[in-house]
Every structure is written in structure tokens, then in C-alpha cells.
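Complex shown without one protein chain; remaining protein chains in place.
And then chain A:
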Amino acid sequence: MIAETGLAALWLAASLALLQLVLALVGLKGDKPDLLAAVRPAAVAQGVLTAIAFALLITLFMRSDMSVLLVATNSHSAKPWLYKFAGTWGNHEGSMLLWVTVMGVAGAAVALFERALRRDTHMATLGGQAAISLGFYAFLLFSSNPFARISPAPADGQGLNPLLQDPGLAFHPPTLYLGYVGLSVAFSFAIGALLTRQVDAAFARAMRPWVLGAWILLTLGITAGSYWAYYELGWGGWWFWDPVENASLMPWLAATALLHSVTVLATRDALRAWTVMLAVVAFSMSMVGTFLVRSGILTSVHAFAVDPERGSFILGLLALYIGGALALFGWRIGAVREGAPFELVSRETLLVVNNLLLTVILGLVLIGTLYPLMTEAFGHKVSVGAPYFDRIAGPIALALMIAMAVGPLVRWRRDQAKAVSKRLLAPLCIALLLFGLVSVLAWGRIGILPFLGLVVAGSVGVASLAPLWKRNLRRTPLFTYGMVIAHLGCAVSLGGMASDSAFTVEKLVAARPGDTIETAGWQIRLLQIQPLAGDNWTALQADMDVSRNGAPVTIHPQSRFFASPPTTTSEAALLTRWDGQLYVVLGEEVEGGRWQLRIWWKPFVTLIWLGGIMIALGGALALLGRERRGWLMKWRARAAA
């Protein structure tokens, strides 16, 4: 009954979405903003129903109900409960249901909590959200039904890909999806504003928290995904320019650009058309990403069991929504008044530079990701990998970092070039100093990009603190702190990336128990290799004592074998110290009773993810600061009245 109830909830939600769309259209057409009173409950009910459907699917997985096809093909009764739970979205149908659920809940949130938006725009936004949801309901119900039964029910399931049997799976995909799909709200806002021709500062202020929220979650999701790939895939790398990763990076780049342009629109009422365009692009990138991941059309290290058939369905949705939105944009944007002008030396210009660079990176990543697809259509098989992406994204990202350091030091609307250069003097001196220092320490030993990365990270890190210089720290608004912390986080993360690629020491040996390996100041002693059994796996585990001229710590890299499906994974041992991470992978046994060991010492690699968390934290502070200011103003107005 559970599966049938879930399916019924989905059908009901889809019908409500249709109703919501029709009501919104009628309200807009007949100029009856009062219909909003009917549209809002529809959106809320839709959110509740999708949440119920998702909760029911989780129940089926927790109960290991093998009469449900999805559970039988992706779960196993002997799995630990956490992976039964997280396994709900570790497969195609479940993850699409999660997508639809997030979309429904986001729509409900817009219906419940959005107060600043004009009523007709609010209604048009909810109509837009219903229109996108409908396509994904159709996709789910007609081609990816998660609640389909199987008869006869198998005795047990086929299990979950062991690479996915990791606590990270419980956190990473839902966060990423919240971000991806959260951008659908920005998309719907843009559609709504185009329909009612309300593209102005008030609209931007209403849209900003939603963009900020989605962006924070995307940032966290990408950071978590990068760390997951780093420790679980056992290659010691933290970014592979894999299509699936690019699929998450592209919406993030667009959302970052949108976040900055929406601020220009909210503060200065400029960049109107561009902001609307970016809102369309950002969610389009989410959909393109889903298409790439779900169709299995591209080579990917984490292309887990994909189905090309469904690709065409998503491609159709993609064409419909992106094409539709762009057509609406072309049709209506002429009616949007020109925004406020600004001088060449102004923060607006710097933010335009930021947007331009982000868009360029986005375009280049998109080209690199799709290029193999285009050439394959002409019969050539090529793959585009890290060499391409590093070469194009590296230099532009460095330029972007510099613009990021300068931007907050320039005034809105108009500034004097002389005054700006004066404010930039201190960071510039530090950049020169760092340039000299890094040159002396590492010239010729490290590549040009890591070299520039270190210099830029250091000087931008200092420059990003400059907006707080000579300010009353207690009276500085919370969102300024948010900006400073997020920008500092970018510098911290860049520093980690540069340090990792410049200074990582790698050692590959075959060692016997009792041997001691010396590398990068560490003494690593292999004690023994012993078998071990877990809930649903067996493993060979190495016990090793590692020390840096001090008391040893024991670490345990493993090679794990899973019976269903039969797979071996490597569980790297990570030892985190303040100045870096020791990363040890156990290989196979070779002749002479020796075991392969791959050891890395990665100085300051943890800064990469620390920076990511800081960026998200900065976003959260900015969100909180803006909202709090809104509440305070309302409260004061009430007190005065």
C-alpha cells in the first residue's frame, strides 16, 4: 500500500501543479491578483504532497520492501540502515523524486514566506514554478516511476554501488539538489517579472534571499562532493573536471554571477536585463547538469548505471523550458526600462567585470563539457580533460580573484581612480612582498599557475579584509562581514589548491610488515596486514604507525570487498594535521610478501574545503544580515506607529 499511496500523492501533486498554473494564468490574463489567494494554497499542498511521496519512498527503502522494483535493484537487506536511508536517492528514480520534492517544497516556501513581492508578480512566479514542476512530474510519472512494483518479488536486492556506501552520500546529493533546484525559484522569479514587467530594485530585493539560499547550498554541496571524491576515490585528487562535477560547477558559476548582479540591481537599479538573463541561465545550467548526469551521455568516472533512453525526455524538457524562457525574454525585455547609469570607475563596473569573467569561465567549461558530444556527432571520439580546463579556467579564475579583491574597495556609482589606487596600495605591497618571498622559496620548483596562485591567494586574502579597515567593527553590518568572509574563503581555498599542486609529496613503495618508510618528514611503519569484516563487506586492513619525530599515531588504510554488487573499494587513511594531510592508500600484495602503498603528504590541502565552508558561511551571514535588517525596519515602523 505504501508504494501505491506514494504514487497517488505524486499524481495529486501533479494535478495541483496544473491547477496552480491555470489559476495563475487566469489571474494574470484577467488582471485579478486576488487569485493569488487560491494559487498559494495549491503551491503549499503540492509541497506537502511531494514531501509525503518522498517520505514514503524512504520508508520502502528502510523496510527493504523488495516487491518494489527500485528497492530490489538498488538496495539490500544486509545494508546498514544509514545506506538504506541514503540509498533512497543513490539511484536515478529516487534522485529525480528528490529533485521534484525540493522543487515542490521550494514552491511552497515561496508561497508561504515571500512577502516583499508585488502580488501579480508573486502569482506569476508561482505559475512559473508550477510550469517547470509539471515537466518534471511528467518525467517522473511516465518514464521514471520510483514506486513501480516487481512480481514476483526477489528474495533480496542487488545492493548499492559500494562507492556510494559512504556517510557523505547522506549529505552531499541532497545539499546539491537543494541548491540546483533552489535556482528554479530564481528562474520562476525571472519569468514572473518578465510577465508582469516588474524588473526593478524591489523585485531584486525580493529575489536576492532565494538566490543567496540556493547559492549557499550549492557551495556546500560542491565542497562536500569534492571532499567525498578526494577520500573515497583514493586518487588523492580533489577535482577531476569530470562532467558530473562540471554539471555542479556550471550552475554555481552562474549563481555566483547572479548573486552579484542581483545586488547591483537591488542597490543601484542597474543591470536589469542582464540579471533576468542570468536567472534564466542559472537554472538552465542546473537542468543541463541533470541532463548530462542522468542521460549518461558523457564519459564520467561517476556515471553509475545510467539509462540513455531517459536522456531524450530531459533533453525535450530542457529545450522546452530554456527555449521558452529565452523566447519570453526576447519578447518582453524590450518593455523593461533602461536601468540607472553608472560611471566607469565604480563598483558597478567591477561587478560587471566579475559577471563577465564568471560567464566566460562558465561558457568555456560548458564548451569543454559538450565538445566531445558535438564531435561524436561527426564521428570523432575525443575526450576533453583536465589539461584543457586547467589551461582555460586557471588564468581567468586568477583574474577574477583580483577583480574580487578590488571590487569592495571601490564606491558605488562614482569613484576617483586616485582614491582607489590609494586604497589598493597596501594589498599591492603585500602582493609584491609575496611574489618575492615565493620566488626565493620555490622559483623553478613549482609550476607557473601554482606560483601565481600562492601570490594571488595571499594578497587577495589580505585585500579581502580591507573593507573592514578603519571601520567601527561593532557597527559594521552583518552582510558586510558576510562578504568579507566569503571573499576571504575564496582566497583560502585558492591557497589550498595552489599549495596542494605546488608542494604535494608522493611516494609509491612495496613494503613488508616491519618496514619503515620515510617521506616528507614522516616515518611510516607498516605493522601488519589483517583481515576484517564489516556489516556487508570484508576487508584487508593495514595497521601502520606514523609519526613526525614524535609519538606515533596508528592509521588503518583498507581495501574493502563488497559481495553485492561484487566490488572492491579502497578506503584511504587520512591523518589531518594543522599544516596538511597524510593520505595513505593500501594496494595489492605483490611477490615477496610485500604490499603496495601509495603515500601523499599534502601541505595545507584542507584549506580547499575550509575555504568552501567559509564561502558558504559568508553567504549565510549576508542572508541573515539582510533579513534581520528587514525585520528591524518593520519592527521600528510598528513601534513608531
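The rule is simple: a contact is a pair of C-beta atoms (placed from the backbone, for glycine too) under 8 Å apart; a residue touches a chain by one contact, two chains touch by 3 or more; residues count from 1.
The criterion applied here is as follows: contacts and distances are computed from a predicted model.
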- prompt: The chain dropped from view, which UniProt name applies: "Anti-sigma-W factor RsiW", "Plastocyanin", "Cytochrome c-type biogenesis protein CcmE" or "Acetolactate synthase"?
  reply: "Cytochrome c-type biogenesis protein CcmE"
Task: Just name the one of A:51, A:509 or A:555 that touches the chain not displayed here.
output: A:509
Task: Could you tell me which of A:78, A:170 or A:364 touches the chain that is not displayed?
output: A:364
Statement: Sole touch to the unshown chain from A:391, A:445, A:471 or A:577: residue A:391
Statement: chain A positions in touch with the non-displayed chain are 161-163, 234-235, 298-299, 301-305, 341-344, 349, 352, 356-357, 360, 363-364, 367-368, 371-372, 375, 381-385, 387-388, 391-392, 396, 508-510, 565-568, 570, 585, 587-588, 590-592, 594, 596, 598
